[in-house]
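Yeah, one chain of the complex is gone here, protein chain that is, but the others are all in their spots.
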Amino acid sequence: MVEKAVALSALLFVLGALGALTRRNLIVMLMSIELMLNAVNLALVAFSRQWGDLSGHIFVLMVIVVAAAEVAVGLGIVISLFRNRESVNVEDVSLLKW
Amino acid sequence: MTPASPLLSWVTFAPLAVALVLTAAESAARLLGKRLPAELWRGAALAAALLTFLLSLGLWYGFDPAKSGYQFVEYKPWLAQYGIHWFVGIDGISLLLLLLTTFLMPVVLLASWNDTERSPRSWVFFMLALETGMLGTFAALNVFQFYLFWELMLIPMYFIIGVWGGARRVYAAVKFFLFTMFGSLLMLVAILVLYVLHHQQFGIWTFDLVSGPGSVVQGLLETKVPTSGIWWQTQTWLFAAFFLAFGVKVPLFPFHTWLPDAHVEAPTAGSVILAGVLLKMGTYGFVRFALPLFPVAAVEFTPLVFGLALAGILYGALVAMVQKDVKKLVAYSSVAHLGFVMLGMFALNPIGLEGSILQMVNHGISTGALFILVGMLYERRHTREIAAFGGIAKPMPVFAALFGITVMSSVGLPLLNGFVGEFLILLGAFEQAPGVTVAASSGVVLAAVYLLWMYRRVFFGPVENPENRGLIDLGLREKAVLVAMIVPMFWIGIYPETFLRRLHPPVLDLLHVMEAKAGTLTGPAAERAHAQLASALESGAAQ
Partner (left out) sequence: MVEATAYPLLRWIVLLPLLAAAVHGVSLAVLRRPLGRAATIALSVGAPALSFFIAFLALLKLVALPAEQRVLGDLLFTWIGAGSFSADAAFLFDPLSAVMTLVVTGVGTLIHVYSVGYMDDDHREDRGFERFFCYLNLFLFSMLVLVLGDNLVLMFLGWEGVGLCSYLLIGFWFSDRWNAYCGSKAFIVNRVGDFGFLLGIFLLFWSLAEMDAATVNFRELAEALPRIAEQSVTLPGWLGFLPGAPTWKLTTLIGLCFFLGAVGKSAQIPLYIWLPDAMAGPTPVSALIHAATMVTAGVYMVCRLEFLYALAPGASAVIAWTGALTALFAATIAIAQTDIKKVLAYSTVSQLGYMFLAAGCAGYEAAIFHLVTHAFFKALLFLGSGAVILAMHHEQDIDKMGGLRAQIPWTHRWFLIGVLAIAGFPWMSGFFSKDEILLTAYLAHEIPGHQALYGIALATAGITAFYMFRLHFRTFLGESRVPVEQRSHLHEPVQWILAPLAVLGVLSIFGGFLGPAAALNPVPGVDPAHSNSLANFLGSVLHGAHHEVSFATERWLAVSSVAVAGAGVLLAAWLYLWNPGLPARIRASLGGLHRWVANKYYVDEAYDAALVRPLVSLSENVLYRGIDVGLIDGAANGSARFVRAFASDVLRHFQSGLTQAYLFLMVLGTLAIASYLVAG
């Protein structure tokens, strides 16, 4: 049972990573990162059910909170960037290059 | 070892303490919206340097020349669980070099009184910090502490060259820093290997070179460093690491190229301290650490060192001959002189070693005086090109006379200090390597060639350049500085016993330690080394 959940979790994680790596739109990147986080949540819950340990569930609650905070901050940054650069393309924010 | 009198620590920290006090006073003054006058800083620095010198004279008088071992030993735990202690003590060798440092400092401060118009307070601070760094290095008996002070000296020197230097000062400062650092890092690795080896053999973690007073804990000197086995634990490679670090500092050919740039671009005070003391750090490091810790490797490396020393002597002299900048000429002459020092040192017999150490002091005084003299010329004409001068002896006869005495001291004329050192070095080296010594003796001729050539170009002949006609001869301050440097030249030349006497016990001790250590190791190289050192001790027995 847990294998199927972990497999799904891995699949979601990889999809999320691919999205973060390839998509150019900052908002889509953020969504992909959310997807990765949720994939981890799924794995945690699956293992928690497997071993009968509640720590997994508790940790999932923590991750959800952190994800929410992170999205808030992230979207704030994206809006600030959009206001200054008129673009949410990640390739347009490469000022930290050498 | 004599009971702890904290005089040595006072001598070491006095300059830095004064510098910190001045900084605090300045900060307080700034808070009140005022600034302490630059003259106050300079005067206080001079007073501090003189005070340190007087304290070191106390060391001199309290030192018993006949006793072997370290005196004025102090031992305070610092980071005891790592074996890092405040462990200082002096023997004849460090005593002489310590006094050289404390003597040169006030002279240098007085000589460069008018040199630094810009940021004089920082400059004073750096000079005093530098003095503490140098004194700490000479007094240290804990290897970690030595390394700490060794690296500590680089920072003030970097700033002194880089801020108050000549046109290419930044390049010279960075070059100086990087060259020295490169060698030192390898030395750090070697120190740590030794540290670990010591723990493996004796079960304690310590960086002390010798046993602390009243303690039975063996120092690093007792570590048996094998001559074969795991390559990075053998004598050869550990010595090579130390060799690189000290060799860059000496400077040994071919690691010497930082020297001309650093010397030329540094301000007068920087050059004098660099030539007078910092170069001796390298040679001192050899004598205090590299030789006694790895005697077999030292003997094995001797042909290489002789070759490099000879190269330095001849090369330094020949390249000096074709220089157009008088400061660069003096810098290359340093390479030649230190070549002699290394030649005498690796003769590994009492005559050569004593000559080598005495020559360290001699070079500090002679070359230091030369840089001061060149600085005086620069102050007047703002050029160092030899071609810009000519016939200067006419408007500046006293200067010419004192410069002449200094040149003769550098040439190694008997009755002055240079001869005693050079003679003992060549005599000692002759026992080991007659061929090399014959070639090195030709350095005696070459030294006369380039120094007299320079002197003639600068002082003799008609006064062609009209700017040279109105040159003002030496003032009282300048005369005082030069006389202070020339008196030791005559003293060491006429009555060197004062200084040689204090070198007999430590040199013999060094050879004994080396011989004993070589005797405990096995292998053909160790036996060769043991035989050579034993015979040197035998033939070197004082009459």
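Letters A and B mark the chains in the order given here, with residues in each chain numbered from 1 onward.
Criterion: contacts are C-beta pairs under 8 Å (C-beta built on N, C-alpha and C of every residue); 3 or more make two chains touch, one makes a residue touch a chain.
Everything numeric here is computed off the predicted structure, so don't read it as measured data.
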Residue among B:A448, B:L471 or B:A531 touching the omitted chain: B:A448
Contacting the left-out chain in the complete assembly, out of B:L7, B:V170 or B:M321: B:M321
Selected from B:R35, B:K67, B:R168 or B:R456 as touching the chain missing from the view: B:R456
Sole residue of B:P15, B:G285 or B:G355 that reaches the chain not shown, by the stated touch rule: B:G355
Those residues of chain B which, in the complete complex, touch the missing chain: 175, 178-179, 254, 256-258, 260, 315, 318-319, 321-323, 349-351, 354-355, 391, 393-394, 397-398, 401-402, 408, 413-415, 419-420, 423-424, 426-428, 430-431, 434-435, 437-438, 441-442, 444-445, 448-449, 452-453, 456, 459-463, 479, 483, 494-497, 500, 503-504, 539-543
Residues from chain A at the interface with the omitted partner, ascending: 17, 20-22, 29, 90-91, 93-98
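What we mean here is this: only the chains that are shown with their structure count from here on.
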Whole-Å gap separating chain A and chain B, where each centre is the average of the chain's CA atoms: 63
